[in-house]
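Every protein chain except one is present and positioned as in the full complex.
As written, the chain order gives the labels A and B, with residue 1 at the start of each chain.
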Amino acid sequence: MTDSLINGDEAVGEESAHELRRLLDRQAIVDLLLRYASTIDAKDYTTLRSLFCDDIHARYGDDVEINGGDELLAWIDGMTVDSTWQHHMLNVYHVDFVSDTEATTLTYHTSHQTTSAAPNTCTKIVARYYDTVRKVDGVWKIADKYMQIGWVEQSTVDPAEG
Amino acid sequence: MTDSLINGDEAVGEESAHELRRLLDRQAIVDLLLRYASTIDAKDYTTLRSLFCDDIHARYGDDVEINGGDELLAWIDGMTVDSTWQHHMLNVYHVDFVSDTEATTLTYHTSHQTTSAAPNTCTKIVARYYDTVRKVDGVWKIADKYMQIGWVEQSTVDPAEG
Partner (left out) sequence: MTDSLINGDEAVGEESAHELRRLLDRQAIVDLLLRYASTIDAKDYTTLRSLFCDDIHARYGDDVEINGGDELLAWIDGMTVDSTWQHHMLNVYHVDFVSDTEATTLTYHTSHQTTSAAPNTCTKIVARYYDTVRKVDGVWKIADKYMQIGWVEQSTVDPAEG
């Protein structure tokens, strides 16, 4: 009876431990996906690169496809060279575990950005990210990213009103 | 002394187990409320229906009131029949437990949507959702929803600029 009690407790403990592990993994994945945005906005490319699997596959809209972490970093750098300010408001909606080391995710996205060429004009992009994330040597990284763009618009303000 | 130690450990364990359970319930409720948005956007009506209590009560703004899960699904279907694209950016702010099986929640909402009738025009709605959620047979569902609409505006882009 003592044995079965102990076994019962251990079973409960193991289940709780598994649920806690999943919550911690989910939090780490959410951090990863949000850090992609905050490091692009801060132009912190060292941290940004560390978020990618070396063999990352990425698509932005229907026309852009990039393979490889170094190649993706170079592409992002080139695309934002004249950015004066960027703001990626994301919310990670769903994290679906495929295994203990892989998950598919859905993230909602509304970004604002300005460029040096047109400082009084702001471009807004409304989109969704579909990411596959993978745990590599204990650290969650982005293995695949697809940005599905839904709406793009620009607003121009009169600087005299500011 | 051994007994009191064990009892002490059990008490700590029970408190932690309760806190972990609350975190897991909170995560399940956040998932539920975000899935309402993502299934509407994906027109995944089978999953959407599964999120409603059969006796759900819903109000959208001051003029629309619907009772019943099937009725609400039919109303959403009718309202979005000419939608070509929808994007509901939500964030669940607060989850206040009334009991182990009921909570009231506050969710912030900014949506964008386009219609087939006006493909170059996007409607933005800034709102808040007040939901009551209930655990039914171990699954959290929406029992009551009120959408408080704060601001609505439309933007039209010149397709030639795209």
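The working rule: a residue touches a chain if its C-beta (ideal position, glycine included) is under 8 Å from a C-beta of that chain, and two chains touch if they have at least 3 such contacts.
All values derive from a computational prediction rather than experimental measurement.
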(request) Looking beyond the chains shown, say which of A:34, A:53, A:66 or A:125 touches the absent one. (result) A:34
(request) Sort through A:50, A:80, A:114 or A:132 and give me the one touching the missing partner chain. (result) A:114
(message) I need the residue numbers on chain A that touch the omitted chain, in ascending order.
(response) 17, 20, 23-24, 27, 31, 34-35, 37-38, 85, 87-91, 110, 112, 114, 122, 155, 157, 162
(request) Tell me where the left-out chain touches chain B, residue by residue. (result) 12, 16, 19-20, 23, 26, 89, 91, 93-94, 106, 108, 110, 126-128, 150-154
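The criterion applied here is as follows: only the chains that are shown with their structure count from here on.
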(message) With centres defined as the mean C-alpha position, give me the chain A-chain B separation in Å.
(response) 22
